[in-house]
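Only one protein chain is missing; all other protein chains are in place.
Showing chain A:
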Amino acid sequence: MIGAAFFSNGPVQVALIIGGGAALVSAVVGVFTVLRGQSFAGHALADISSAGGSAALLFGIRPLAGFLAMAALGAGGMEAIGARQIRERDLVTGIVLGAGLGVTALLLYLDMTTTSASGAANTVMFGSMFAIAPSTIPLALGVGALALAMTAALYRPLLLIAIDPDLAAIRGIDPRLIGLAHLLVLAIAVALSAMTIGAILSTALLIGPAAAALRLATRPGTAILIAAAIGLCATWGGIALAYDSFYWTPGHGWPVSVFVVMIVLAAYLAAGPLGTALARRRMAGS
């Protein structure tokens, strides 16, 4: 079943590369997103970016460009409305999300009525891992590398702000500016994963691996490595299982997203008891 044919299959190769890249970026960025309490913003940006995906189908531009532009616009909108408290931030996120979904609905409707892309909603919402154009690879990897580099740059200021924003402010760091920069990185991460496993499930790749890792790690670097490992395993495992599923139900395979999400969920559920056991061992050791 999984053998040479799997690895020499063109769409599978593209899926492994772009899916892996998206999973890696999402997991790394997700650690800070969870720490900053911005899971909802991450989910909202994924949904909003799908408006860009629908627009790309409509106007015949590169899907990734559409996803990215719309996610960045959403991030900018959230920041422009502005909010100081977390509760208020959730409201702003909700408002921007509502607007974004309205636009998505319109664009998807137009996609389906004015173009021949009958599976538009499917593609945008559930991703199209096996239908990504190989020409997308350079742009996707470049954008992903940019997101990782920005996260590395913001690493210490983000941690300092997570302890207390005033502690960053007295050291000459503007917490708002850093927050906006992180929001843009978040937009890139979700745009990448929205395009691959779909807007609806990209939250799973952003939040799941990070949440599991935070139950296990005592250091930020370790948390990032664990999250990245879980994200990659889930995505590559999901691709392999989806490929294999063509043999389970003759005629059609299962969507990659289902497997990805199930692996992530399993990792998160396993991390709980594992984390408790690790903490107990640390306590006994110290």
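What we mean here is this: contacts are C-beta pairs under 8 Å (C-beta built on N, C-alpha and C of every residue); 3 or more make two chains touch, one makes a residue touch a chain; residues count from 1.
Keep this in mind: contacts and distances are computed from a predicted model.
Of the candidates "Nitrogen fixation protein NifU", "Formate dehydrogenase", "Zinc/manganese transport system ATP-binding protein" or "Cysteine desulfurase", the chain left out of this view carries the UniProt protein name "Zinc/manganese transport system ATP-binding protein". Note that of A:5, A:80, A:105 or A:159, the residue touching the chain absent from this view is A:159.
Annotation: of A:95, A:137, A:169 or A:233, A:169 touches the absent chain (contact as defined above). Residues of chain A in touch with the missing chain: 31, 35, 152-157, 159-160, 162-164, 166-173, 213-215, 217-220, 222-223, 279, 282, 286.
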